[in-house]
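There's a structure below that I have some questions on.
For this depiction, one protein chain was excluded, whereas all remaining protein chains were kept in their positions.
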Amino acid sequence: MTEFLQLLFQGVSLGSTYALVALGFAVVYRSSGVINFAQGAMLLLGAYAVSWLAVDVGLSFALAVLAATVMLALAGAALHGLVLRRVVGQPTFVLVMITIGVGIAVTHGVEAAFGPDRRLLGDPWGAAAFEVGGVTINTVKVWGIAVTAAALGAYFAFDRYTRWGLAMQATAADEEATLSVGVPVRRVHACTWALAGALATLGGLFLAGFPGAPQPALGDAALRAFPAIVLGGLGSPVGAVVGGLLIGVVEVLTSGYAPDSLGTNFYAVAPYVAMIAILLVRPYGLFGARPVERV
Amino acid sequence: MRARLVLLAVVLVMLVLPFQFGTSALTTATFVVIAAIGATGLNVLTGYAGQISLGHAFFLAAGAYTGAKLGEDLGWSAALWIPAAGVVAGVCGALVGPIALRLSGLYLAIVTLGLVFIGQHVFFNAESLTGGPQGRTFPPVVIGPFDFSAGQVLRLGGLQIDSNGLYYYLALALLAGATAFAWNLRRTRTGRAMVAVREREIAASVMGVDVRRVKIAAFTASAFMAGVSGALYASYLSFAQPGEWSLLLSIQFVAAVIVGGMGTVAGPLLGSAVVFALPTLLKNLPFLPEEAAGGVSVSDLSSIAYGLLIVAFLVLQPRGLVGLVNQPKEAHS
Partner (left out) sequence: MRPSILAVAAAAATSLALGACGTGDAGGTSGGSAVQGSIKTGPGVDAGAKTIRVGDLNALSGPAAALGKPVAAGHQAYFEALNARGGIDGWTIELAVEDTGYQPQQHVQAYNALKSDIAILNSFGSPTTKAIQPLFGREKLVTIPASFDSIWGTDPAVAPVGTPYNIDIANALDYATGGGAKKLSVGIIYQNDEYGADGLRGFEAAKQSLGFTDAGHQSYKPGDTDFTAQVQKLKAAGADAVVVTALPSATGPIVGTAATLGFTPQWILQGPSYIEQLITEDGTAGAKPTPVAAALKGAIVTSFSAPWGADEAPGMQQLLADQKQYAPDQTPSIYFALAYSQGIVVEQILRKAIDSGDLSREGILAAKEHLGEVDLGGITPAVTYTPEGGPPSRNTLITEIDPTVPGFLKIVEPAHNSDTADAIEISQ
């Protein structure tokens, strides 16, 4: 039983970082119809930014996280302003490929700049842990869950109760109409991408927490979050969060209990198998809606 | 007429090329031509039929391991395992095709992504077929008395063709076949139906296009060419690991199709020349730091370059290199 609880805790911890990642995807998709394949690279960049600021530059950890979040938010807005704005109106395929291209360039750029080895994150928690009823609880994981909950709460409050949140919802629903009402749609888009960058920093930071570390392979975690957003439905932030948590728990429980016959590392593909199965039955995800197209 | 002359010049240059190139350049050229076969296939799927696929690496792998099983484990001649590789991959494509019927756009992209991951998972674990993470050897091409193994030299009249040259010519012949197929396809009903599906799927089905058949045909043809390309690629490498058939490989093929010019005939070869010759080009750049000093590795630089190339072409010149060449013509029309 303790084994199950232990794995469950790991799963919730991992799931909360996936939820952050998935939310980043969902936010961007909702407002611009693009799946940001560069989200993984942004995760990576966020983790490395924190590591660099905390370890090499010597800032206090909290300050490093804050500064990194701001840097990534600016990077996200820059990505939109410099690149994506120029390809408005192009087919989705083009936009997807552009984010893939950016993702590849940034991921390898980070590896080129910092080298292929694992780095220190510079967090104050390290391997610190305490025990509750036979279950080992790592401090960094507790912080991860707490920060995720706070970030999600802040996002949903922002979305519901602020004008910018309303503007984002409106832009997502009908861009032309929103533009005609005088909302600065371009700035809303930039804001969306900045938000994605900020979420990526937080997600990357906790993915790089003990026993992980900032390393070039960190960005691959975003690829595992895809099934999460598809399961939840591409346009739904709530669906993304639920999907993220679910995928995290499924992944860790599969790690612990999958029989050897399914192969080593089956946990990495289990979400995709589940996703494909679900898509075959419900082609737009569990909560997604079939788009209406004018012929 | 001018187009025919250009075509003739290109063909002649490509035929004579191996005799002018040293081994290193010839090896790169051979990889480019082999990749172009696969790129032609992806061009049919994405350029003609508009289906987003990130799963090309899977079909390449299917062809490669078919070739390994039949050519090396069972000892068949290459005249059999090369087409067989195409057929097996084509069957995989036909099985994936129906998925595209249910899904479109981004959902299809993510599912093909899943295909690559699940494929790699299977390949890493199927040790008897793939050698597991360590990898395995792949058979050299042997057709009757012609042996393409390293070190073999074919003497024709006064000419000596080494194994690199042999692979090059074989790949060139297969590429010519694939290109002819693709060029012809565009002018047939199926080809036009593919374009219709790409542009406006619902309208096309309303007009009587059998969308189901068109999509399955596109996946099958694309996968067949990928299978042949993959089998030849692995054979030329002589050793490959399951890690080779990765998302990055799929993206390289997509990049080749985009950079060359989606939906065009010359696009796949032009794009492959840029994308697959990139690592070698970068290695020979004069200002690169010495390998031993642990400077930026060539593979990192190549990858950064791919990423930027994709972005640059899509933002600035979505019609690719072919679009660049055709622009003056269009300015006049």
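To keep things simple, chains are lettered A and B as they appear, and every chain counts its residues starting from 1.
Everything below uses one rule, namely that contacts are C-beta pairs under 8 Å (C-beta built on N, C-alpha and C of every residue); 3 or more make two chains touch, one makes a residue touch a chain.
Quick caveat: nothing in here was measured; it's all calculated off a predicted structure.
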May I ask which residue of A:Gly33, A:Pro91, A:Gly165 or A:Gly256 touches the chain that does not appear here? A:Gly256
Looking beyond the chains shown, say which of A:Ser60, A:Thr136, A:Thr162 or A:Ser180 touches the absent one. A:Thr136
From the listed residues B:Gly132, B:Gly177 or B:Gly323, report the one that touches the chain absent from this view. B:Gly132
Among B:Glu72, B:Asp147, B:Asp162 or B:Asp210, which residue is in touch with the absent chain? B:Asp162
Since one chain has been left out of the picture, which residues of chain A touch it in the full complex? 3, 6-7, 10, 55, 115-118, 120, 126-127, 129, 131, 134-136, 138, 141, 210-213, 215, 217-218, 220, 252, 254-256, 258, 264-265, 267-268
Tell me, which residues in chain B touch the chain that this view leaves out? 1, 5, 8-9, 12-13, 15-16, 18-24, 26-27, 124, 132-135, 150, 153, 158-162, 164-165, 168, 237-241, 243-244, 290-292, 294, 297-300
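Definition applied: only the chains that are shown with their structure count from here on.
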Sort out for me which residues of chain A touch chain B in the complex. 35, 83, 86-87, 90, 92-94, 96-98, 100-109, 111-112, 115, 223, 226-227, 230, 234, 263-266, 268-269, 272-273, 275-276, 279-280, 283-285, 293, 295
Chain B - residues contacting chain A, complex: 46, 50, 52, 99, 102-103, 105-107, 109-111, 113-114, 117-118, 121-122, 124-125, 200, 202-203, 206, 247-248, 251, 254-255, 258, 294, 296-297, 300-301, 303-304, 306-311, 314-315, 318
